[in-house]
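What follows is a single structure, written as structure tokens, with notes after it.
Every protein chain but one is kept in place in this view of the complex.
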Amino acid sequence: MHMPKFAGIRRMAARIQEAKGAPRWILYVGVGIVVFFVILAIFAPLIAPYGFDQVSSDGMRFPKQASPSSDHLFGTTVQSTDVLSRTIWGARTAIEVVVLSVIFSIAIGVPLGLVSGYIGGKLDRGLVLIMDALFAFPYLLLAIVVAFLLTDKLNDFFLSNLFGAGIVTAAVAITVVYIPQYFRVVRNHVISVREEPYVEAARALGAKRRTIIGRYIFYNVIQNVPALATLNAADAILTLAALGFLGYGIQPTEAAEWGYDISRAIDDVGAGIWWTGVFPGMAIVLLVTGFTLVGEGLNDVLNPLIRYRRIRKPKIPAAQGQEAS
Amino acid sequence: MSRKGSLRTYVLTRLVLAIPTVLILLTMVFLLMRVAPGNPIQVALGGHLSQQEIDRRSAEAGYDKPIPAQYVEYLGDVFTGNLGTTLTDHRTVTSIIVENGSATLELTIAAMLVALVVGLTVGILAGRFRDTPIDLGGRLFGIVVYAAPVFFVGYLLQLLFGSTLHWLPTSGRVGPVTEFELDTTTHLYLIDSLISGNFNAFWDAVTHLILPAVTLGLLVSGVLIRLVRVNLMQTMRGDYVEAARARGVSERRVVLEHAFRNALIPVVTVAGLQFAILLGGAILTEQTFNWPGIGSELVRYLNERDYIAVQGIITVFALAVVLVSLLIDLINAFIDPRVRY
Partner (left out) sequence: MSDAPMQAQQPAAGAESEPVLTVRNLRAWYGTMGDPVRAVDGVSIDLRAGETVGLVGESGCGKSTLGRAIMGLLPDGAAVAGEVRYRGRDLVGLPQRDLRSLRGPDLGLVFQEPMTRLDPLVTIEDHFLETLRAHEPDTDTDEMRRRSLAALAGMGIPPTRFKQYPHEFSGGMRQRIMIALALALNPKVVIADEPTTALDVIVEAQILQILADLRRNFDAALLLITHNLGIVAETCDRVAVMYAGQIVEEGPAREVFTEPAHPYTRELLRSTISLSTTGLHHIPGAPPSLVDPPSACRFHPRCPNAMEVCARKDPIEMTPGAEEGRPREGRVLCWLHGPADEIPPGGERPLERGEIALAEEA
């Protein structure tokens, strides 16, 4: 049985086209938001008026804690940095960390889940035990500890030169938290799929294990991953912000981070200064909502069990005559 | 098969099964703490004391023994209730648990109450009136509440109620006067103030508790809303619901007594899993509001590299998670007669 390449993906795209009404809009709005932030992230140097830790321009120092004005659309912080710029640069930080951590998590969690689910036995039991324990651990605690332990250790890691050690640290911390989720979802799906007739048929025809996992099971199982990945991304941003809020992971000198900005803004509350925290916070809410909408939209569209379309009561016409139409 | 008997058996069995889980978590904590190079004393106090002194203390604490021996000692310590003494300020971890733990306990209980009230109400409404504006509103509320980091919500509440309206305090657990006056027996200030009849103190404690509890509670309610809604929608399509309608039972009874109660079962389980989120949220909330709970202590000790304190606190967290999961299973068995062995 030859399955065309990307059959799973093509099927997904078809279902998105078919879905009518709300789920499609949810998907589009979500994608729109995410794309907006990705653009901010990529073009930050061009879009942001100043650098993320820039405190002066043309020899003039920025005002301290100035409210929003035409010079500084979002105002300035107590350290004289421009809030608008920091918010935009924060987008780059967030997107970088999220992309890295999602890729890592998928790259480790999915293959582990595939292999563990298909082969079963002691390997499976052992992995499940470890993953469940990791899963039970309060996620923030885990992230904090890992970030803490890795601080200053990753300076020579090759990715650090590209992105900065702090970003990689944060990404790794988040990855550790989410690997069990991918593992669990993929493994459970593999277990339910592996007894399907077409897999049995392939086995009976003598297909190698690698082929079975790679071609048959993989494309089937992979459909679950995008929805999980987007929800994972949403979570990752929140975790990153939490780490930044507590002061772990990314050093303030390395990059702008929304959570860190909010932690500084709390001191401003007493003075009634709202712009230092509200804007970074709104950015978090917006981006997380964007990812969540994409995830929910994908779920609504792809998952037939949950798919619920508004069904209208039909109109029954008056009794017809005896002649057939 | 009497109801009491099977429930009792279930409880005992469940308790016994909890032990391996505890062991695994403790092992994880132990390994996590040993990942950092150098022993805890070295790391915390290196540079402050002479190397000789450090070596002497390390030997005393047993850090020169091989790892497996340390592991056994650690386990032994935990089971005898000795969680260690902090390096930096010489408090026993046990006293930290009692004093700060009670603050966190008060906060989490209040937050859970908020979460239940908000989450269940909105969830039931959204599930019952599915696909109407009520439902959409409820779902949107759930998404936004989830998307807003707990410290941002706390920050906004502080801005609104503290700084702009001046209705509620934004920091600490009680004011300085109460701190001085209050007789702390249980360390749960709400209860202590009632016991000693100090109503000023009670009011002080309550007003300080409101914002943090609402903040943390909203976080958890977001998840609850989604859960309750989805499960309610499912149970309302259940066969026994249709059968009840066929007997002329009122819609209200059908929704609340049959659909909702059955919907609660998976919710109770998942709510238990939310405990992990609750702990994480508690740490952040405590930081935001200067609430002197275990979370903020953990952060403080982490910054001071006091590994013994960190290890002790995390051990307690791990045990708490197991305890809560046990509790959840017991509640489940109480609600659902099918679960009992």
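As written, the chains take the letters A and B, and residue 1 is the first residue of each chain.
Simple rule for what comes next: a residue touches a chain if its C-beta (ideal position, glycine included) is under 8 Å from a C-beta of that chain, and two chains touch if they have at least 3 such contacts.
Predicted model only: the values in this text are computed from it and were never measured.
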Residue, one of B:T21, B:N262, B:S296 or B:T315, that touches the chain absent here: B:N262
Contact set of subunit A toward the excluded chain (per top definition): 309, 311-316, 319, 322-325
Those residues of subunit B which, in the complete complex, touch the missing chain: 1, 238-240, 242-251, 253, 257-258, 261-262, 335-338
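By definition in this document, only the chains that are shown with their structure count from here on.
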Contacting residues of subunit A [partner subunit B, same complex]: 129, 133-134, 136-141, 144-145, 148-149, 234, 238, 241-242, 245-247, 259, 262-263, 265-266, 269-272, 274, 277-278, 281, 284-286, 288-289, 292-293, 296, 308, 310
Partner subunit A, residues of subunit B touching it in the complex: 21, 24-25, 28, 32, 35-36, 131, 143-144, 146-149, 151-152, 155-156, 158-159, 162-164, 170, 275-277, 279-281, 283-284, 287-288, 299, 302-303, 314, 317-318, 321-322, 325
